[in-house]
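Of the protein chains in this complex, one is absent; all others appear in place.
The first chain written gets the first letter, and so on, giving A and B; residue counts start at 1 in each chain.
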Amino acid sequence: MAVIEIENLSFTYTGKTEKALDNINLKIGNGEFVVLCGESGCGKTTLLRLLKRSLAPVGEKSGRVLYNGVEISELDERKSVTDIGFVAQNPENGIVTDKVYHELAFGLENLGVDSDEIRRRVAEVCGFFGIGEWYRRDAFSLSGGQKQLLSLASVMVMRPEVLILDEPTAQLDPIAASDFIATLKKINEELGTTVILSEHRLEEVLPLADKAVIMNRAEILTCCTPREAGAKLRELAPEHKMNYSLPSAVKIFSALGGDGECPLTVREGKNFLENNYGNVYGGYDVEKEDYSAREKAIEISGGFFRYERETPDVLSGLDITVYEKEILCILGGNGAGKTTLLKIMSGVKRLYRGKMRVWEKKIKEYGGNSLYLNNIAAVPQDPRTLFVKNSLRADLLQTACLMGSDKAQAEKKVGEIAEKLSVSHLLDMHPFDLSGGEIQKAAFAKLLLTSPRIILLDEPTKGIDGYSKKVFAEMLYELKAQGVTVVIVTHDAEFAAEYSDRCAMFFDGQIVSADNPVNFFSTNSYYTTAASRISRGLYRNAVTADMVVELARKNGTRKGSGANG
Amino acid sequence: MKGWKKDLIALAVVAFLIALLCVGTKFQSVDDYYLTHIDDITPESETVFLSIECKTVLNNYDDLDEALKEEKYVPKDGVILPRTEYVLRNGDTVFDILDRAVRYNKIQMEYRGASENAYGSAYIRGINFLYEFSCGPLSGWTYRVNGEFPNYGCSKYRLSDGDVVEWLYTCDLGRDLDMDMYESVR
Partner (left out) sequence: MKAFDNFHPVAPFLYFAAVIFVTMFTTHPILLGVSFACAVFTCGMITGAKKTLKSLLYALPVMIVIALTNPLFSHNGVTILFYLNGNPVTKEAVLYGVDISVMITSVFYWFKSYHAVMSGDKFVCLFGSVAPKLALLLSMTLGFLPKLKRKYREIDDAQKALGIYSRKGYLDKIRSKIRVLGILVTCGLESSVETADSMRARGYGLKGRTSYSVFRFTFADAAFVFFTVALTAVICFLAYKGAADFRFYPTVKEINFGLESAALYLSALLLSAAGIFCEIKENTVWRLLKSKI
C-alpha cells in the first residue's frame, strides 16, 4: 500500500515561467526509506514541501499528491500536522523555544495535549533518542548536531507516519551527520516510519535506502534501488552532475565497468576489488615535496590562545607553517578549535603567547588595514555575513570602489570577475537568496576584488553537492596558479584528499601531523577517505576513487573473475 | 561580576561628589549659624514688620502630622513669631528678612534655593518643623505684604520702608486665609 502517491504533479512558482516540477509520478510504500537526490536547484525542496500541507509553496499546481489515498490539501488539519513530520536543513532556525523540554513539547502544546500526556510522550522520545541528559538544558547551548537531533525528536514526539527531511545533514560535520543518519535508520526500522529525505552526502545514506529517486531539472530521472542507481545514471545521463556525489564504491564500480551487484559500502567495495583485481602494481610512491625554498606565508610557533582568562586553552603550543602558493587543508574533530585557528591566522583574534608572522613580518607590525589590504582575506563559515548591500552587483561595485577604482573601472572589474566565476546571472539577486554553491562563488568574487595573497576558508564545502565542490576546487586551482596561498579548514576528508597540496591534522590545540594528502590519508585509518579504506591492503597510497580506478585498470582483472574491465 | 560592582561604587562616589558640588561646601557650626547681628533700630533707619503664624492649623488639628502635635511645634495661640520690627537693609527681599529673623530667634527653617526650582525664587518648605503637607495635602507656607498676597516668590519681592510682612501657614491652598487664588493669579 502506497502511503504517498504523486500523480502527474507539476508546479510553477508565482511570477516564474519555468516549471519547478514537471509531471512527477512517484509511489512511496509504507515504511520505505527513500533518498531523493539531484543537484541543487533541481526541485527537491519544492517536491518535499508540497508533501507537507502547511509548508506548500505558493504557485500554480496541477496533478495530485495523495496521502493514504486522500489529497494532501483536503486532509484534516490536525492529521496533516501529526502524520507528516518535516525537518528542515538549518538546525539553528528550526528550534523555536529556549529550553530543550519546551522544544520537545511545542508540537504537542499546539495540538492541545494535556500536560501529563505531554510529559509521558516527551519522556518516551527522550529515551528513544538518548537525549534525556539535555532535557533541562538551554537549546542554544547545544552543538549543531545535537540541535538537529532535537529538531528531529521534537517532530517525532507527534508520532508521524511519514517523516520528510530536507538535506538535514548539510550543516553538520561528518560525525554528527553519521549519527543523525543512523538515528533515521533506527526510526525507520524500529518504528516503521516512512522516511523521505533529500541528501547530498550519499556515501552513508545510499546503503541504507530502499529506494533512490534521482531528479534532473524538475523531472524524475529514475526511481530505482540504490544498487541500480550507479548503472542507471551511467546509462541515462553519463554527464549528470550527480555522478560526482555517488559513494566511492559506486564510483569505482562504475568507472571500472563492473558487472553484477553494485557495491555500496566500503566493505562491499573492498570485496569487489579484492575478488576481481590483482595487485601486481602495489600502488603509488609519493615523494615529499621540498618546501625549504618557498617563502613562508604564515608562520605560527608556540602559539597559545584562549577566549577568556578562566576557560581552557584552545590552542596550546601550536606550530604551523603555511608556504606560499599551496593549498593547505586543516582537518580535525568537531569543536577542536579549527575555526579559532583560522581567526588567529586572519588576525581577528590574537595569541596570548607565541609568535605569529605573516610574510616573515610580525603580525604586530601590520598597522591599520595593512594586514588585510591585498594580503589576507577570510571567508567565514557563513559567507552571507560578508555581504552588505541588497544586490550582489551593488555589493561588488562598492568593494571595487573601496579598493580604489573609479566607477567605470569598478564596473569593468566586477564584470570580468563575475564572468570568470560564472556568477554573472546572479548579479542582480539578493545575496541571501543564493544557494550554498552560489553564495560560495559570490563570496569568492568579493574576495578576488581585494586581490588577496592569502585566502582563509572555513568549511567551504559545507552543504554543497559533489559537482559544486569540483567547480569550487577548479577555482582554487586557478587562484593557486596566480600565486595565491589557500588555507582551508574542513571536515571533508574526500575534498582534502582530492584537491589539497598538504593536509594537517589539528588535535588538542596542536598540529599533530602535516603531510601531502596521499601520505596523510594512507597512514590514517579512521580519519580518512572511503576510497582509501576500500583499497587498503590491496594498494598502497591510493586515497581517491580516481587513483583506485587507475591502479585497478593497471593491474587488470584476476583470472576467473566476473568483471570485464 | 567584579566589573559591575566596581562600576557601581564609582558611580555612587561620583554621584556623591556631584551632589556635594551642587550644594557647595560651606560648613558652619550651630553657634556660628545663629550668630546673626540684627541692626539696632535708630530713628533714621528704615524698618519693616514681620510675623509668623500658623493659626489655621488649630482649626484643622486632626489633619496635623502625629509627630507635630506638640506645643513646641504648634504654639497654643498659633503664633510662632509675634509681630516684630526689623531694620530694612538696602535691597532686602521678603526672604532676606525672614532668614535673618529666624536665625536671630533660632527658629528652624528649610527652604529650597532659587536655583533648585522652576520659579526662580526661594521656596519655603518648612518653618519650625511645620512643613508643606504637614497638615493635609493642601497645606504649606505663604506670605502676605500689607494685607495682600503677592503672586511671586519671596526672594523676588523687594520691601520698602514700613511694609508689614506676615508668614502664614495655610491648610487649604490659601482659601482659609481669604486669599482669592484666582484673583492673585490674575
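As a convention for this text, a contact is a pair of C-beta atoms (placed from the backbone, for glycine too) under 8 Å apart; a residue touches a chain by one contact, two chains touch by 3 or more.
No experiment lies behind these values; they were computed from the predicted model shown.
Colleague: What chains on display are touched by the one that is not shown?
Modeller: A, B
Colleague: Just name the one of A:182, A:236, A:348 or A:512 that touches the chain not displayed here.
Modeller: A:348
Colleague: Consider the whole complex, including the chain that is not shown, and state which of A:210, A:382 or A:546 touches that chain.
Modeller: Considering the complete complex, A:382 is the one touching the chain left out.
Colleague: For the full complex, which residue in A:52, A:306 or A:533 touches the chain that was left out?
Modeller: A:52
Colleague: Tell me which of A:109, A:124 or A:478 is the one touching the absent chain.
Modeller: Result: among the candidates, A:109 touches the missing chain.
Colleague: Name, in rising order, the residues on subunit A that touch the hidden chain in the full complex.
Modeller: 52, 54-55, 77-78, 81-82, 85-86, 88, 90, 92-99, 101-102, 105-115, 118-119, 122, 135-136, 138-140, 151, 154-155, 158, 343, 346-348, 368-369, 371-373, 375-378, 380-382, 384-388, 399, 402-403, 432, 446, 450, 456
Colleague: State which residues belonging to subunit B touch the missing partner chain.
Modeller: 5-6, 8-9, 12-13, 15-16, 19-20, 23-30, 32-33, 65-68, 73, 99, 108, 110, 126, 129, 131
Everything that follows uses one rule, which is that only the chains that are shown with their structure count from here on.
Colleague: Indicate the whole-number Å distance between the mean C-alpha point of subunit A and the mean C-alpha point of subunit B.
Modeller: For subunit A versus subunit B, the centre distance works out to 81 Å.
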